[in-house]
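Sending over a structure as structure tokens; questions will come in a sec.
What you see is the complex with one protein chain gone and the rest in place.
In order of appearance the chains are A, B and C, and numbering begins at 1 in each one.
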């Protein structure tokens, strides 16, 4: 069975495993206060050209998102997000369970937010009988494979600063976004434009892990207490620092993301050549071909995938590549699928 | 520097690492729905003689505790615990952050709860202007190294059932408890007497992981949704199942705990022979010698440890052994410490 | 200035004030355990033909709604409501602050829910990575003046029972709904079809107060503790029981609502005769005429009202009548408004 269901169905890149193994018996202080985390945090600050940033490692993305929302917001504040945003549709109400309302905004096929889409919600919520939206949550890459252009992020950042909003970017697939062919955003751009963002490890070569970069100094004090309160402090914290160190110190992180993107692009091109439409076309490691419903049963024998949306006679499915996807798997899937004419 | 600060300062037992590595590229479905978790859950049910139990794996103890409390209780319900209980003093208000009041009960040097200590709180809370305590949280081994005897657990369990209370046992150091020389409790006993309990991996040979055993069927439905909501579902869930499988399938878990206990006992006996008092004397992998305050500076050059309590001229310190502690470390520490006469 | 802004800008009906005054120095036990509340609860049970119901009095609607949601739901559960529903748009995130996600459903101009609109959300949320919607919140009259027909409520109730959903009806304007010319629903119908509903006093002749009828026995145990926890137990609880007694024992409640409806209908008819369109046409005490924007400045000199929605060159405004609105006020407003031709 070919694996295209998601980018977290295999473990870690061998170099990450080696780095982990090297720490195994060295003896480290717990809770992330170890030298691995300290060195890796400094490396991330350097890569981001953000000497003032604090870096906090998390095991998973929902944990990072809910801790950030709990820590950043006051009780009367809420979150603007895409209707397709992960926090709105895939985290079992984790944000609301911290007491905060989400304001999902229609974000189109690519799942991208714009100042134009956000402004009317803000205006409406000037009424003090409503929750006050004060944080914008966006994902890059988006949940539907979209990539923010630098000009788009700059416009959002400017809008947020003018309107007193925090800008938080969920980078669960940040590697894929920043290595996409149409990307023009860098880590220093993110550190400059966002108040906080994550660098996702789980979906790009780590066993597990998200690095949360707290760019805004105001968000840093006592953050650790909230993290602890949410059960998000890993006892053997160095497991996260060591993995990110292995991924980021020699650029392995970008190589792996580029690998996944390249194979996704090949798969997308191959499917298009066979007559499959995409919804939408992407440049990252998730692709969304339309498949005749009758083909699904056959497809079930060939590969894993996710059903995304029913669209008349056809189904949008999601196929995802990862650091461990092989050229042979892509070719195997293309070979197995019939032409659509 | 000799490591006696805690039992989570090294990684995993080599056999656990091997088991993890073996899963690395096999391709598994996410979120704990994989065969490793399924097989390990069955193994735990078998070991507990509890075919009706559900088993849920967590990365850490605070996460397991807060998810359980959030899932088990209604808003008007609270938790009876020892004043020394981990949820009361070491989890940064994680329980209260789920909206629930704790009722800490004075639990003495050994940190053990009794029906006699719980009953008056229950009686007082019959008043509907108060929170209703409906869950008893206890730890075995306790936070101060104590071990529950079977008769004690049976009395607590009987009391809980008579008074309509859930019994939840935090087994972060369950290995150490169940292999203690004065222990007479078994896994099937726990499954029979508790509504839920955890089997701790982090402090006994795993990189990370706690297995939550939901013995009471009423606690099982929709538990996964709460786990997800609390950010406690690991994307690559098999990492937990595979580790517990390696620990439990051949009894490695008990061997490691026994190893830690044996070395702790040797250290405690050696210290006692040198004239150090204990507060309290324990049979598990944590020991609590009283050290003249003036000795601490010297001790800082020899080993890591935790300051537990100031007691007049002396300080109670905590020394902890683990699966990776060596006989040489114990001897080294004993050799380095002066006699107290 | 003519008062049409809302139905809570005057105090209580004189008979309600008299009833309050009569209790002033009689000496009553606190927290709603007094004979006034007991008698009034029995009266409501009788009127509802629901001998099994529990009745709980609240000072206000947001308080009643948030307490009910907190008490009824488990942490993983959420609320289906109209996008125009009061809990979604006018309670400052009170529901989310209890930890629960709302699922707003597009409910059209009349703000009414249907099984057809609810079913797709339920189906999507079968995925355990999502919140599980388990309560349907609807308002009668709706926030835009709509009235549920008996057949509509029966269909919703049947749907809820088939799908395991609680049905909760916010009756802040229940008097207006049940006395509307197109209404065919009775209190016993509500008690039979809903799991819980409120009878609103604040907007129909009381100083303050909502009576929450807990029809489903499963919702009743320990409800008082949650009410206390949410700060919703009034110390001098008899103030609520006595007011509802005065309103309900001789049908004053229905007379007052009918009065408000009649005047609203006269105002609506008068405005229509003058050429104003309605959006939508209603049969309750709220009406929604479209007014040329240029007219608003003039209107500001004549009466109080609320801006509801901008619609091209025109503005939908809301005019509300109450128990204390007079025929003269309606005529005064009609006389002051120019014809629209």
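By definition in this document, a residue touches a chain if its C-beta (ideal position, glycine included) is under 8 Å from a C-beta of that chain, and two chains touch if they have at least 3 such contacts.
All of these numbers come straight from a predicted model, not from anything done at the bench.
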In the whole complex, not just what's shown, which of C:10, C:52 or C:327 touches the removed chain? C:10
Touching residue (missing chain; options A:224, A:244 or A:305): A:224
Omitted-chain contact residue, chosen from B:34, B:91 or B:110: B:91
Contact residues on subunit C toward the hidden chain run 1, 3, 5-6, 8-12, 14, 17, 20-21, 23-30, 59-67, 70, 91-94, 97, 202-203, 207-208, 225-226, 228-236, 239, 304, 324
Missing-chain contacts mapped onto subunit B: 75-76, 78, 89-93, 96-102, 128-131
List the residues of subunit A that touch the chain left out of this view. 31, 70-71, 74-76, 98-99, 128-132, 222, 224-226, 228-229
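To be clear about the criterion, only the chains that are shown with their structure count from here on.
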For subunit A and subunit B, let me know how many angstrom lie between their CA-based centres, rounded off. 34
Quick one: subunit A and subunit C, Cα centre-to-centre, how many Å? 42
Please set out, as single numbers or ranges, the residues of subunit C touching at least two other chains. 75-76, 98-99, 128-131
